[in-house]
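Note that one protein chain is taken out, while the other chains of the complex remain in position.
Showing subunit A:
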Amino acid sequence: MSISSIFTVLMYALAPFAWLIIAGVVILLAVHLLAYMRGYQITQYRCMLATGIAALIGLSAFFWAPWLTNSQFTYINTVFDWVAAIGSIIGAFVVAFLLLHPLSYLVKGQDT
């Protein structure tokens, strides 16, 4: 299968979830915009709680990703399965971090 075919199929696969992806991106952008307007900078601000919770959410993906796909943790078997599972952990962590980090700034303020 060519790269273009894989890309085409991916586009078809993501199309039903387009509204969800767009909604998620809008929420993320809105939170970041609001936080930046109040002085938030992602590289300057530190919040161990937000980072810790994001890490927990990421790690939890290891268990709920198979469940969410009508499967189970014990069926993670091949190298490709493990790569996919680790990818879901990283993905969940990144999304959670990008959401929680500016949110914590908005809640706790610049003095933290």
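Heads up, the rule we're going with is that a contact is a pair of C-beta atoms (placed from the backbone, for glycine too) under 8 Å apart; a residue touches a chain by one contact, two chains touch by 3 or more; residues count from 1.
One rule holds for everything that comes next: contacts and distances are computed from a predicted model.
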{"item": "Identity of the absent chain, which is to be given by its UniProt protein name, from \"5-oxoprolinase subunit PxpB\", \"NAD(P)/FAD-dependent oxidoreductase\", \"Branched-chain amino acid ABC transporter permease\" or \"Acyl carrier protein\"", "value": "\"NAD(P)/FAD-dependent oxidoreductase\""}
{"item": "Residue among A:Leu28, A:Ala55 or A:Ala84 touching the omitted chain", "value": "A:Ala84"}
{"item": "Interface with the undisplayed chain - residues on subunit A", "value": "1, 5, 8-9, 12-13, 15-16, 66, 69-72, 75-81, 84-85"}
